[in-house]
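The complex appears here without one of its protein chains, the remainder shown in place.
Coming up: chain A.
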């Protein structure tokens, strides 16, 4: 709890009535609750509000045993994500714009001082001349364009040209990195030319993308992918659990990860505060007047997976399956109402 909150609570307890102040319902509940050793993040439930542990599936009917002051049953969920591992593909506008700016720069910048970097007659100079014969300009990403000629004004890229494509630039760099060596083998007169090529970069599309393996963490490298699980009723959603006694949301999220996916994961729970919540209203609420349970609220903590794998084997949570999906794929998979309450926690990219 922050010191300001503590001060405020003391101030409010001294004042005659809580209700003549303009405070929202939720905050009022927090402030009027008896003080416990608790962080701001901990939506701990008092002992009587904890539902029996057998009801860890989303039941549509309220558990009858619950006697609560809070009309909602509180749960902890986790939004476990893997951030993008590579840069995203550029849009066609970005490609065109960057290319335009690069050719403009070539026209405005001073030309490359070759004699400064490669003195005449050195091996570097020979190599430079060979490369210049292949591509007419020092820059490797502006296509075949010389900015210092009479018709250099003709710098527009034509339809069908690959010059603005980053893939083409990679090809150009690979081509440029090739070294040609002339070797003379001992005892023979002839000179042997040898080309040394560099290793190609790894592909941006992985095997998991090609096979459509949604359980792999190496899929959709350009996107943030989120973990969803299928419970024994066949409902897809983020992993969630009931809070144990005197447990805060962060602790519950950490425990949930281990119970659901095993210990072979290196994860990090970002911050102590939940990033969002989802309210599930029960169709039938318990009958006792004043003590009825209207539904359940799941507070989501944000988690990052750094290394390791999520495995369902030996999981005590009775989960059926899991998937790693990007935002649009989640929209297809999840219940529309559920997605509506969680969508703002998800990153667009």
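For this structure, a couple of remarks:
We adopt the following convention: a contact is a pair of C-beta atoms (placed from the backbone, for glycine too) under 8 Å apart; a residue touches a chain by one contact, two chains touch by 3 or more; residues count from 1.
Methods note: contacts and distances are computed from a predicted model.
Chain not shown in the complex: UniProt lists it as "Ribosomal protein L5", one of "Trafficking protein particle complex subunit", "Ribosomal protein L5", "General transcription and DNA repair factor IIH subunit TFB4" or "Anaphase-promoting complex subunit 11". Within the complete assembly, A:118 is the residue of A:118, A:277 or A:339 that touches the hidden chain. Screening A:278, A:302 or A:323 for touch with the missing chain picks out A:302.
In the complete assembly, the contact with the undisplayed chain comes from A:349, out of A:184, A:211, A:266 or A:349.
Residues of chain A that touch the chain left out of the display are 2, 4-5, 7-8, 21-24, 27-28, 30-31, 40, 83-84, 87-88, 90-99, 101-102, 104-105, 108, 117-118, 122-124, 151, 154, 156-161, 164, 224, 270-271, 273, 275, 302, 304, 347, 349.
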